[in-house]
Structure formats: C-alpha cells, structure tokens
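Handing you this structure, nothing more for now.
Not every chain is included here, but those present sit where they belong.
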C-alpha cells in the first residue's frame, strides 16, 4: 500500500502539475484526509496508472463527462490535466464542441467559459486565439 | 445543405453500422423527422466529420459521458460505435473503469452490464472473456 | 382539507383522464397512501388549480422538464395530460424539438420515442402522421 500511494502521488504531480499538488498539500486535515487517501489510491494510484487508455484521452473523457454533470471546479482541473497530458487547445475545443449536441447548449456553454478562463490563467489563450 | 446531409448519412453508416441505419430508416415518420434531421446535420454531418478528434476517441468520450447521465440505450449505441471505430474491448473496459471513481459505482455498474450485453450481441464477448 | 382533496380529485380526472384515475385507485395501499395524499393535495389540489398558468402550458412545461431529467413514465403521463388539456401534436412536437438544442439529442430522442408510443396508444398517431 505505501508503494501504491507513492506511485499515485508521482502520477498526481505529472497529471495535475506541481502548483496544484503544493496547494493541495497545504489544505489536508483530519476531516478531508480519508477523501484524499481514496483519491490517491484509487484515482492517481490506480486509474491514471493503467495502460488501457493514454492519459490525454482520460483528460478529454473527463472534460466531457464533467460537462454532462455541470461541475465547473473539476472541469477546470481537467482542462489543466489535458494540457499537462499533451492535449492541444483544438482537441479541448473539439471535445467541448461534441458536448453541444449530446449534452445541450446549456452545459456546453458553461464549460466553454470555464475552459477559456483556465487557458487564460495558464497563459495559453491570447497567442492561440490571435487571428 | 443536401450535400452536408449526404455526407452525414455516409458518416452515420460508418459509425453506427448498416443494420442500425436500416432499422432507423424504417422508423422515420412525420413526428420524429425534425429530430432525425437535426441529428443527421449536427451529429453525423458535423461533429463526427470534424478532424479535431479521431472517431474512436469520440466513442470512448460518449461512453463515459452517457454513463455519467445513466442513459442505457445510448450507451449501448456507443459501445457499438466504439467497436466500429476500432476500439478494443480493453479500451472500453478502461473507459468504464475510470467512471467507477469519477461517477460512482452505481452508474458504472449499470454501464458495465449494458456494455457486456452489446458485446455479446456483436459476438465478441465469449472469445475475449475466455481465460 | 377534505374539500381541498375533493377538488384535487376532480382536477386529477380532468387532467389525467378517467382510465388513469381508475387504474390509480386500484393500486392504492398503506405503503403508497402518504405519497398519493401529497400528490392529491399539492399537485392536483393546488398547482393544477392555480390560475397563473393555463393547464395546457403546465403540461408542455412538464414534458420539457421531465425530458431534462429523462423520466419516461412521467413523460408518458404528461403527453397524455397535454392532449387532455387541449395541446395539439404540433405543440408537443415543438416542445420536444426545443429540448434537442437545450437538453441534448440523447434525452430528446428518448422523449420523442415515449411520446410517439403514447400518441399511438391514444389512437391519434396514424391519422396525424399520414402525409
């Protein structure tokens, strides 16, 4: 188990980035510790380490899945993970474009806004969007 | 527009298979015709023809997205589209495995059952699942 | 309260039809009685008796709302209530058509199927859909 967890934390850093992990470490406490352990072991120590899907595909799948559920905080997190995992802005846009027809304009529009904000924060938006 | 629609129908056949399309053609009527036109033009004549994502990735994205919404009829359709678009059973399984942690065991379990049924119907399950 | 309930039951008959109410009366028991009382008093003895919206509009609102939630049993009930309240098939179709863009093709398609089945059961579909 300690080994599984250590590998999970390494994966977490690769997927979410150093800043995210530092911020996360500062906020652990007795209340959320069982949640964090679950995520460390099952998400980053298991799902994200499996080789049946590449990580970029996992991120794009999550962006669409979380759009269907309209969960902005996690959509932001996985636009970030998609970039960290090598996705282009066009691939993120294509993923969101698909949700318009399948999930409806309401949820798609919310995700387009969230994704734009994250890409701006990451300093990637202005150059890309310039004509 | 007629051209867009013709290309859409060709894409629909590639993605969903001939049997699906024949069955679909038999059930069109004055009531569902506007829905079918929307799907022909916007899903198969647009989304599925875009080149910002490959079709296999689109199918896997939809399997997860529809799991989050618990929509069995459409999950079945896109397990089928995933196979038609070149996905392996391992990739479908990996996509569903990811939904366990992110969407919860309830919705994941329903999709595992639906996917197994479709793979059996397509005659792909027994050989694959043999040890 | 008894008066409120009596008025509610009269409204229920007008909105859902005699057959629906007879079927419903046969299945009441100690377990579902509190649910039925709630519905008699709050839905049919209150909401459906208010004059801030006409009943046809209430039915169309519910068809769309229940499509967003993908609840087939109740969608069927309110396609029926829409017809009982004077809606045309075109108005039901227009309501469902609007859900395609706002709720996505998945939920819209499920509702189109349910609505078609109910309209057939009511003996209204064939003549209407004939070219």
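Note that the chains are named A, B and C in the order they appear, and that numbering of residues resets to 1 at the start of each chain.
Note that contacts are C-beta pairs under 8 Å (C-beta built on N, C-alpha and C of every residue); 3 or more make two chains touch, one makes a residue touch a chain.
Only a predicted model underlies this, so the values are computations on that prediction, with no experimental measurement involved.
Trainee: May I ask how many copies the whole complex comprises, since the file places only 3 of them?
Mentor: The complete complex, not just the displayed part, contains 6 copies.
Simple rule for what comes next: only the chains that are shown with their structure count from here on.
Trainee: Indicate which of the five shapes (line, ring, star, complete, other) describes how the chains touch one another.
Mentor: complete
Trainee: Do chain A and chain C face each other with the same patch, meaning over half of the contact numbers show up on both, or with different patches?
Mentor: same
Trainee: Compute the rotation angle for the C-alpha superposition of chain B onto chain C, expressed as a multiple of 5 degrees.
Mentor: That rotation is 120 degrees, given to the nearest 5.
Trainee: Where the centres are mean C-alpha positions, what is the separation of chain A from chain B, in Å?
Mentor: Distance between chain centres: 24 Å.
Trainee: Can you work out the whole-Å distance between the CA centroids of chain B and chain C?
Mentor: That gives a centre separation of 31 Å.
Trainee: Give me the residues of chain B that touch two or more other chains.
Mentor: Chain B, residues with two or more chain partners: 39, 42-43, 66, 69.
Trainee: Considering only the defined contacts, which chain A positions touch chain C in the complex?
Mentor: 99, 101-107
Trainee: Name, in rising order, each residue of chain B that touches chain C in their complex.
Mentor: Those in contact with chain C are residues 29-32, 34-35, 38-39, 42-43, 66, 69, 71, 73-74.
Trainee: Please output the residues of chain B touching chain A within their complex, sorted ascending.
Mentor: Interface residues on chain B, with respect to chain A: 39, 42-43, 46-47, 50, 52-53, 57-58, 60-62, 64-69, 90-91, 93-95, 97-99, 101-103.
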